[in-house]
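As structure tokens, the structure follows; a few thoughts come after it.
For this depiction, one protein chain was excluded, whereas all remaining protein chains were kept in their positions.
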Amino acid sequence: MKPAVFEYVSPTSVDEAVTALSTTDDIGDVKVLAGGQSLVPLLSLRLAQPGRIVDINGIENLSEITEEAGVVTIGALVRQAVAGRSDVVRRSIPLMAAAIPLIGHGAIRNRGTVGGSIAHADPAAELPTVAACLDAELVAQGPGGERSIRAADFFTGFFTTALSEDEILTAVRIRAAGPGTGAAYEEVARRHGDFAMAGVAAQVRLDGDTVAEARIAISGVDLAPVRASKAEAALAGRTIDDAVLDEAADATVADLSPSSDLHGSAAYRKHIAGVLIRKAVRTAAARARETL
Amino acid sequence: MAGGSAISGLVGARVHRKEDRTILTGTGRYVDDVQARGMLHAHFLRSTVAHGRITSIDVDEARKVEGVVRVFTGADMSAITEDLSFAQPIPGLHSPSYPAIAHDVVRFVGEPVALIIAESRYIAEDAAGLIEIDYDILDPIMSTTAGLADGATELFGDVPGNVVHTDEQLFGDIEAAFSQADHVVEQSLDQHRWACNPMETRGGVATYETGSGQLVYEASTQTTHTLRFLLAGWIRQPIHQFRVTANNIGGGFGLKFSAYREDVAVCAAAKAVGGAVKWVEDRNEHLVAAGAAREEQLTLQAAVKADGTLLGLRVTMKLDAGAYPINPPATVYAGLVRTTLPGPYKLPAYHFQHHIVATNKASYISLRGPWAVETLVRERLMDKIAETCGISPVEVRTRNLITLDDQPTKMITNVTLENVTAAETFQKLVEMVDLDEVRRQQEAARAEGRLLGFGVGTFIEPAPGTQEFWAAVGFPFGSEPCRIRIEIDGKVTAFTPQTPHGQSHETTLSQLIADELGVGFDDIRIVYGDTDATPFSMLGTGGSRAATMASGAAVYGARELRKRVLEIASHMLEASVEDLQIADGVVSVKGAPGASVPMGQIAMGCWLAPDQMPPGTNTEMEFVADYDGEGGGFSQASHACWVEVDQQTGKIEVQRFLVVEDCGKMINPAVVEGQVIGGIAMGVGGMLLEHSAYAEDGQYLTATFMDYLMPSAPELPEIEIEHMEFETDKVVGSRGVGEGGTVLAPAALLNAIDDALAQVGRPRITETPITPTRMLELLGVIEKE
Partner (left out) sequence: MNTREITVTVNGRKRTVNVEVRRTLADFLREDLGLTATHLGCEHGVCGACTVIVDGHTERSCTQLAVQADGREITTVEGLATGDGELHPVQQALRDNHSFQCGFCTPGFVMTIYGMCEDKKAGRPVPCSRTEIREELSGNICRCTGYQSIVDGTEAALAGTAGKES
């Protein structure tokens, strides 16, 4: 289990990185290396054998978290542990703060990056689900300059995104949660820290007792994170009770067709998606109430 | 208490481990830590198909890679080695021999098909990627049912019908038992494959000295001597020119008891290239190819009286042996299950039949209590008998258990039980648990929509077992040697054939010798893992033998040397032997502290000028003791397990786990507790998380630690232990405790889960592992796919 030969490039600017991604004559696959917590194991197992590795860890200015005009910008290289401890994230993106402790283990979060997890687009991972739930804007830079991609358009399939081969993800922009907003991330994994068999990200904004807005996304049940729009619609304008939660969960689960593997059958994943929707929405709403 | 230089009373104390300074500072020497100038690295290319005939193999491109020294195909390797054979004169055993590297038929995904020797592992793996192999695919046999089916493809020419071994044995009048029965209670269990997974995988460094012709193999093994004599023949190395060593070993759990084809290939390669070759199995290889355990299907029928009294038992077992035999022969596993299954219960009649079946999987290997399924199915059967007869799980056991008052007595399998306290540990367990309170809590929880389960179990463990026991199993019960030397300065070196890998033998043997010989704990060194230095034993460390056998050898050896020292001192101090004492390495006359002689002075005299020592005394300061086990004996324990089943997610939380164990005299309670808790952790992990899984086409599904789920700290409960120490009149009253946790915990756990299922009117478990999916299927929440 040792990586195959590759060419290693360590740009110090995004432009250099883009150049390294674009100039690929005969080199084969090019992979961006950020925290490496998924990529390096794939290299060691030789499941990934890129011709070139573009290590973006040396690029400055991608490790900052800022909040401006109600939008939080998280640089792609912000380590998950740093994001989890950030006051800005805890205050303005409570969903991400709730999700981060569920990612792997301490030593993984110390190295793994927010941008890397999103760009890797594992459908069972927490941060892509958070991004989908909150309609994050994913900022990409390529030879043609910078563009912003909505999360709904970003996750295009199994471990695939809308990033083109010569683009890198530079930042994640998420609208700050306002007053009356609560969030919860609930998942079921075989073990503590494992990728979940299914997970649910929920953010609820209350207006008095009624739901002004509910945002829900599900991990582990499809090729990419799934936005539970039927559940969101079912909750909007309603007061949360068991019947409403059942309606929301049932409406969503009926549309899901997860696949089976050794860790959980399709029926199981579908079932717990419903369980987790109820649990996450209820918790998010309770947290929202606390902020009022 | 600290180790320090305490001089007596160490046995029974929580002495700090000798091993810890080394392992905590990372200064141990595991196989991968071995570095030598010019050392080469080995990497095996492995079969990607479960069953197929190699039609071509092209290694030309691999040989051209810079840094590649040699590439061995199967044919290349077979030219310099003999096929591995574990055949033994066991009637009906079909044990095919096989080459170190396959060159004709491959029989499981992961079977070695080429070996690359290169300057680094990186380069060797590069070269492996350039080897081209074509296979003609054959039908894979992926279950015992498929293997036994009429017209099934046969894996080997010399294993007719894929049946490695089959046998049935009858004890007592089984027909009468069933004709007298008020109830016939049936139970079946299909246990999944799971694996040892020591944190250090297999591996070794073979170093061939071309001048002398000597080969040294430093391996991660549980048994240096057996590895040596098995390998020597296969690699055509004169055994006197072959030394096997083991330093730190990162866990074994039964896996490292055998010799493997990779050992053969690495040693042969070192000879062929004339130098040092290191192979360290990576985790991916380990999971795919090292072998796995426990894949057995059992059905039981019990004849019982209305009050739950056992009258007879019929058992059939099918064991999925994988493709290739290893050591010990599969008949030993079947013999162990058959012989042990009646356990500590009165059983008048018994019929046991087994089929051991070859399949296209990695080998079935030993795993910590390889016979464990006997306890698992028996203890689950006891609960079902209780349910059938309308009595509690406690009553059904109490009515059938053999108590100390009943002993000596014979198990139906012709094994004498004496000093067995399983019933007493169970009695103690029952006293510690308020069963009525447990039921009240369960009821209260159900009212809140929560589901709690409670289960118990009890068992005996042949640790080390008896002559009779091992004769019934069909495996020798060897004695155990220990060589002890009082060095020229009075310090002590002891040589054991044990190869400790976590069992703390450096500590426990030192405790015993310190107490016997009156020397300081820190003045003793235990030497192990070197066939040039340690006395011969076939067994090494395994089978939970050391607590009795290695301890006994150390005690007897120390006693003999003590006797010699005292006799010499008696002359020197002009006092009778009875009036002498040894403390902190000094012999003195009791009550006259001024009259003393250091042991170092006596030893120096014996080593340097034996002819000047008192006439008629034995001046040999080295002695090899051979301990016969004093008849041997059993360990025993009872477990209680409390679980909560989440009816929404199917997750099982072990809330409490109580153990009452009796391994006789504890040498070091901290070591005993470590073994018990670690064993239980493995049993719980095996039932809830771990699965060595294959697809129907024979592809291996759990080739990383992302998919093969080892239990981590949050998945395991805090375990409470109550010790009992039944004392016999034997010199060595300590019994093994390494495997019992893994043997019994699955039974208590599954009984607890079954108890939860029963409360909501759901059927019992018939298949493992108990994944959340399976749990929700059992609860009727989701449909089974």
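Order of writing sets the labels: A and B. Residues in every chain begin at 1.
Note that a contact is a pair of C-beta atoms (placed from the backbone, for glycine too) under 8 Å apart; a residue touches a chain by one contact, two chains touch by 3 or more.
For clarity, every value in this text was computed on a predicted model and none was experimentally measured.
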Out of B:A514, B:V586, B:I680 or B:A693, point to the residue that touches the absent chain in the complete complex.
B:I680
Among listed residues B:E200, B:D320 or B:E739, the absent chain is touched only by B:E200
So one chain is hidden, and I want to know which residue out of A:G28, A:G70, A:G106 or A:G157 touches that hidden chain in the complete assembly.
A:G106
Looking at A:R90, A:R147, A:R175 or A:R191, which makes contact with the chain not pictured?
A:R191
The listed residue (A:P41, A:G142 or A:G180) that touches the chain absent from the view is A:P41
Spell out, residue by residue, where the missing chain touches chain A.
1-8, 10, 33, 36-37, 40-41, 43-45, 53, 55, 57, 81, 85, 104-108, 110-111, 191-193
Suppose we count only contacts with the excluded chain; which residues of chain B make the list?
1-2, 14, 16-17, 19-28, 30, 32-33, 35, 122, 197-200, 248-251, 253, 282-284, 501-504, 670-671, 673-674, 677-682, 704-706, 710, 712-714, 716, 718-719
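Following the convention adopted for this analysis, only the chains that are shown with their structure count from here on.
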Chain A and chain B, separation of their C-alpha mean positions in angstrom:
44
For chain A, which residues count as touching chain B in their complex?
1-5, 41, 45-46, 188, 190-195, 197, 260, 262-268, 270-272, 275
Can you list the residues on chain B that touch chain A in the complex?
121-122, 125-126, 129, 282-284, 648-651, 689, 691, 693, 701-702, 704, 706-707, 709, 711-715, 771-773, 776-777, 781-783, 785
